[in-house]
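Here we show just some of the chains, and they stay where they sit in the whole.
Chain lettering (A and B) follows the sequence in which the chains are written, and residue indices restart at 1 in each chain.
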Amino acid sequence: MQIIVNSKPIEVAVNCTISALVEQLNLDIKRIAIEYNREILSPEQFHTTIMNDNDCIEIVNFVGGG
Amino acid sequence: MDELIIAGRSFRSRLMVGTGKFSSNAQMAATIAASGGEIVTVALRRVNVGDQQDDLLNHIDRSKYLLLPNTSGARDAEEAVRLARLARAAGCDPWIKLEVTPDPYYLLPDPIETLKAAEILVKEGFIVLPYINADPVLAKHLQEVGVATVMPLGAPIGTNKGLRTRDNIAIIIEQAIVPVVVDAGLGAPSHAAEAMELGADAVMVNTAMAVAGNTEMMAAAFGKAVEAGRMAYLAGLGKEQKQAVASSPLTGFLRDEK
């Protein structure tokens, strides 16, 4: 199925969890924050949140800024 | 000891440092170390999926530095609140440098939306440090809703123009019940010293360090200048005089005095 991550379409497995997505994208779970359909998830929710087709995911991390 | 206290937390340094615009994370880390700063700002952006970079946070020792995420990029209160919440979700302490800048050219802060966002974030338990134009009445409103500092700008961000808003900042300082941090536009250590001499509690610098020929030396220079300005403020500066006042004695010359 297809979801939208940071405005771009990505193919993931059906019933994919947020955790699985993070792993698939090769991200460090301790350095990111995630919005799932505009709801902010706590890290504990990553395992339990199963995505559906066309879900919208925002993944952010810290960068240099003033 | 003369410490900066924000929301009950003490800091020895009165210089906040930004982490933007450095050519590498290593350079950034060396620069903030040289500055002596203890509060470092960071921004929140979408991860670059598929382009694994060296993570900024690998270079900031969070036992030494307070990480202060900003809401840069937010164009209204709603976007700022969303960013603040994400920053907290990413594992930060609930400190937030609140920036709401709808105008893409001068990146000046929005007084209305900043106040609105501050009110929401304070209620959600955030320690809010709002970036504002140097407007004393706005500063008062923000203090009334419970912000932890006010951060008036000296000049538009990145311009290196110095304390162009000096008169308004002096009034903000005089009336403040929270620390006043002069943010943006300070392009030289003398600008930082001037802000501290005026009575600011701290200053925030990023661009002037990041664009310097030698970023570490510039950071150390800012560190010293902030200390110099603070000490001068505490030591009590003399007033401007219209007419000259001799520093050598005006008697005992080699001639008969009249």
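FYI, contacts are C-beta pairs under 8 Å (C-beta built on N, C-alpha and C of every residue); 3 or more make two chains touch, one makes a residue touch a chain.
Here the structure is a predicted model, which is why all the values come from computation and not from measurement.
Visitor: Since just one copy per chain kind is on show, how would you write the full make-up of the complex?
Guide: A x4, B x4
The rule we apply is simple: only the chains that are shown with their structure count from here on.
Visitor: Measuring from the mean C-alpha position of subunit A to the mean C-alpha position of subunit B, what distance in angstrom results?
Guide: Measuring from centre to centre gives 33 Å for this pair.
Visitor: Using the touch definition from the top, list the residues of subunit B that touch subunit A in their complex.
Guide: 18-22, 25, 28, 41-47, 49-50, 52, 55-57, 67, 69-70, 72, 82, 85-87, 89-91, 157, 184, 204, 206-207
Visitor: Would you mind writing out the residues of subunit A in touch with subunit B in their complex?
Guide: Residues in contact with subunit B: 5-6, 8, 10, 25-28, 30-35, 40-42, 58-66.
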